[in-house]
Structure formats: structure tokens, C-alpha cells
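Yeah, one chain of the complex is gone here, protein chain that is, but the others are all in their spots.
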Amino acid sequence: MIAQQVLNGLVLGGVYALFALGFTLIFGIHRIMNMAHGAVFMSGAFIGLFTVQAGLPIWAALPVAMVGAGLVSIFIEVIAFKPLRKLALADAELASIISSIGAGLIVLSLGQYVSKTQTLRFPFGTVPVDAIQVLGLRVTMLQLLMLGVALVLVVLLAYYLYRTPQGRQVRAVAGNYRTAQLLGVNPNAIFYQTFFVSGALAGAAGVMVGLAFNSVQFLMGEPFLLKAFVAIILGGMGSIPGALVGAMVLGLFQTLSAAYLPALLVDAVIFLLLFIILMVRPDGLFVQTVTESPTQRV
Amino acid sequence: MMSFIAPHLPLLDLICIGTGYALSQAIVFRAGTFSVATSGFAALGAYCAAILVVKQGFHPALAVGLGTLLGLLAGLLLAAPLARLRGVYQAIASLAFVEILVALILFFEDLTGGPLGFHSIPRVVQPWMLVVAMLLTMAMLYVLGKGAIGRAFEAMRQDPPVAASLGVNPTKYHVISFALSGAIAGLFGGLDALRNFSLTAEQFGFSILIATLSAVVLGGRRTVVGPLVGVTILVLLPEIFRPLAQYRQAIYGLLLVVVMAFLPFGVYDTIRLRMRDRRLARQAVAAASSGARA
Partner (left out) sequence: MTALRLQGVGKRFGGLRAVAPFDMSIEPGRITGLIGPNGAGKTTVVNLITGVYKLSEGRILFGDQDLSAAPRHEVARAGLARTYQTIRLLPDATVVENVVIGMYRHQTTSLLAQMFGLPSSRAETARFRAEAQQLLERFGMTRYANYPAGALSYGDQRRVEMMRALALKPKVLLLDEPVAGINDVEAQRLGEIFRALADEGMAVLLIEHNMRFVTRLCDYVYVLDSGQLIAQGSAAEVVSNPTVIKAYLGEAIDA
């Protein structure tokens, strides 16, 4: 039934949103593509899992996972991006992408080691398996949790960015460190904050996905990273509301495609959507004041 | 001599093919494009060659030739839509192209074997063929780089508006770089298919894309030797660290991080730059001292 699929799509969209928001926050502020974001996501899932295995309930494990993932994210910033900032190259872009890939691999191999390349699962009953009936639709506790977490975190993120002085500083920096420094902003503080927040969001997404698909394994981040590109381009690279909308659209699109198309075509269709968006409206659905245009202006 | 090389032949294969892919990637970087479509072109070349040989009985050389041509055509077709995009967006669009292709290969099972892979490909390609192909490609790209096309690429890479104001037609060279990239990747994809007994779609997906990209950035993307150096490092690394095999990924990752921090232009390119700077400094000192004497 379509309504059920729409619900599923929204739940998936919520998770994509958390992942995409973290990624686009970094890109919007620092103009960096953090290719280790998938690894941060994975580490959140692992930390959440181990916390639950240690006996804590899910609502305590989630914040622990978020903090842990935030710290992993800062670690990645320090080893992959910080050294390149000092070098100030014209094409540091490519070098920092490769560097972040390397950092991601280091974190991945740690995950592989810790899990002995096995797929781990959250203990049965971590989230109650009951479901409720809402408007004729069957909504599981897990789905409620995922939607709830996504909603709360997005609201908190919005509050942080638009209502707190730290958040305002972060937005003001957006790519222009020298001006920010002249205004008394400490760029390092901005880096740590943004990477921590980005990682925390990804970590929350990791726990949710680990619960939803009942599997936590060290490669779980890769397909998400690729799909995240779709969400971010849809909404406009660097745009926070855009990432949210793009993620929801992606979640719906993916779920509906999976329901009505052969499984092997779903990916093709999703990436075709990405390609078409780039051809037709590369700015994304939310046209915000981007400093760099996606199209050539020779 | 052969008994020394023989156990290492599989590595030699990997280095040659990997360098071919890396050269295909590097050429688009030299023209100032940020495309990662190489693995997609390679997939086209590989499956084209394999299908033609196994299902249609084509002669392997012809099949590889047609695979190269298919790669070239794909490059031509992809150039136009990607020309309008900038930097990161070009990269993502080319990534989308690769993912679409991989998904389609998986879907059309009757043709490609789908998720089960394509098997029973005759192993016709010998290591010496790969070496020759690699050397010829490097030679061609070297000559091309030294000549007019190389100059135009350099101008486009460093300052596209200035290049245009000197008469360089950006679209033309954009298309040339994509056509070359597609042809080279198609060629090595075809060779790859015919030395492996079987093909799977995944081997042309995200992982090889990242590996090729890493090899180019690691070794150096402005020279013809740089990609070879990068690929050699990445292929030999797991062998050298065999005792630490389980940490292979971590070492690989650490290598990328460390090299980017200290040799951001790539191992080979950075060394070459430093040598050139030293040479120029020596010349300047020599000129100054001889001038002082005169």
C-alpha cells in the first residue's frame, strides 16, 4: 500500500537526513568533502552496539554513540585535514579528499579488527518490537524512534546554528577563515565544533541504521556515502534545509522505487536521478547564496 | 631472469593494468577536469571485449580494439554534459555515471551474467602484452603532453578564462581529454577482461575508482611516470607488509594520509619539483657568480 511505503520512505529519509546534514555541514562551512564520513557513521553504530551490549538501554547508548562518533570525527579532522590547511595549496581539494579517504580506511580497519569481519547485531529487544496503528498504518516502535530521533536532532541542529553564538560564528566563517580570524573567531574552535556536530549526527544515523537493518558491519558506511551525495545535490550542496529536503525526497524515492521496480534497477534509477539533477538543476532545489557556482563561467 | 620474475608476474599484471587506469584518470586531471569516470569506461571496455570473444567468437585483438572504441565513444558522450559542471559537481556526476553503469551491468543478467559474474573468458593476454600496452600508452601521453595538446591542457587546468582568451577552445580540449581517457580505460579494461577468466561488475565500482584515484594522487598527476609510481606503491605495499596482512587497510590508509601531508603533489611529482627547484637555484648561483666575476 502506498501510504505504508511513504511512511517507510520518510523513516529512511530521516536517517539519510542525519547522515547528509553532517556531510553538508562540513562542506558548507569548510568546502571540504569528508570522504571518511561513512567511517564515522560506522563507528557510531559500533559504539552504540557495544554500549547496549554493556547493559545500557538504547536511550543512553544513543548519546554515547553520538559523542563517540563526534570524537572519531575530530580525530579524522586532525589527521586528514589539519595538516593540509597549513600547506594552503591551490588544489588542496584533491589532496584532502584522498587524505580523508585514507583516514576513513584507518577507522574502517579498526572496525574490521574489532568485529573480526563479522556482522554484528543489536541484542533482540533493544527496541521493543511492538507496533501501533496510526491512521490505518502500522508503525513500529523502531520507526517511531527513528523518526523521533531524526526530528529532535534536526531541531537541535537548527537551534545550534541559528540561535547560539557558537553556531552563528560557525555560519559566519563559512569558507572565509581570514575574515573570521580578523573578527576574533578561532578557526580551530570552529573546526572542532563542526566536525564534532557532523560526527554526532552521523553516529546517531549509524545507530538507527544498525537497528533498522539489524546489522552492524565495518563496511556499512559506503552505500550511505554514495546515496548521501544524491540527497545533498538534490537539496543544494552546503545548504542545511536543502540537505533535509533532499534526504526526505531520496528516502521516498528509494522506498517507492524498491517497491515497484526490480531490486537491481533501484540503484541505477537513484543515480540516474542524481545525474539528471546535475544536468538540469545543479544548484539543487534550494537555491542558496553559494559562493561558487556549480556551472562553468569561463 | 625469468625465474626471478615469474613468481611476481601477477603483480606485474596488476601494475600494468593499474597504471593504464591511472593514466586514464590522470589525463582528465591534466586538462583541469575533475572526473572519476575511468572505472566506468574500463567496465565498458572489459565487458565489450569479454562478450565479443566468448559469445560471438571474435578474435581477442579485435574484441579489445572494439572495447577501446566503446570507451572512446563513451568518453565523447560524457564530455558534453560534464563540461558545464565545475569541480566537485563534475566528480559527483561522473561517479553517478559509474554507479549507473555498474547497476545496469548487474541488471542485464542475460548479457553480462549479472551478480554471478561473467565466466570462462579465455586467458589470452600475456604479461608482455600488458607491459607493451602500458609503455606505449605512457609514450603516447608523454609526446602528447610535450606538444600542443599538452600546452592547451596545462592552460585549461591552471586558468581556464586565460586559456580561452588565448584562443584555446575549452569544449574542444575537454572533449579530447575525455575521449583519450575513455579510450585508454577501454583498452586496459579489455586487456583486464582477457587475463582474468572472469569479470564481475563490482570490480569496476567504487573501490577501484578510489584505488585509481589514490594511485594518481599518490604518485603524481602531472607527469606520465607519476601514475606508474603510485600504482607500484599501492600494489607492492600489501606484498611488503605481508606479515601484517590484517592491518593492510590501515597501512594503506595511513600511507595516503602521510603522503598527502608531506608530498601533496604525489611522490614522484614532488621529488621532481624539488629537483628542478634545486637545479634552478644552482643555475642562478652560477650565473650570479659568473656575472660578478665579469
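Just so it is clear, A and B label the chains in written order, and each chain counts residues from 1 on its own.
Operating definition for what follows: a contact is a pair of C-beta atoms (placed from the backbone, for glycine too) under 8 Å apart; a residue touches a chain by one contact, two chains touch by 3 or more.
Given the structure is predicted, the values throughout are model-derived calculations rather than measurements.
*Asks:* Consider the whole complex, including the chain that is not shown, and state which of B:His8, B:His59, B:His119 or B:Lys146 touches that chain.
*Replies:* Candidates B:His8, B:His59, B:His119 or B:Lys146; residue touching the omitted chain: B:Lys146.
*Asks:* Just one of B:Ala80, B:Leu116, B:Ala245 or B:Leu280 touches the chain that is missing; which is it?
*Replies:* Among B:Ala80, B:Leu116, B:Ala245 or B:Leu280, only B:Leu280 touches the chain that is not shown.
*Asks:* Which listed residue, B:Gln126, B:Gln158, B:Ser207 or B:Ser289, touches the chain dropped from view?
*Replies:* In the complete complex, the chain left out is touched by residue B:Gln158.
*Asks:* Which residues does chain B use to touch the chain missing from this display?
*Replies:* Output for chain B: 140, 143-144, 146-149, 151-152, 154-155, 158-159, 161-170, 176, 222, 280, 284, 287.
Everything below uses one rule, namely that only the chains that are shown with their structure count from here on.
*Asks:* Which residues of chain B touch chain A in the complex?
*Replies:* Those residues of chain B that touch chain A are 29, 34, 81, 83-89, 92-93, 95-97, 99-100, 102-104, 106-107, 114-115, 160-161, 164, 170, 206, 210, 213-214, 217-218, 221, 246-250, 252-257, 260-261, 264.
*Asks:* Within their complex, state which residues of chain A touch chain B.
*Replies:* That would be residues 33, 79-80, 83-84, 87, 89, 92-99, 101-110, 112-113, 222, 226, 229, 233, 237, 262, 264-265, 267-268, 271-272, 274-275, 278-279, 282, 292-296, 298 of chain A.
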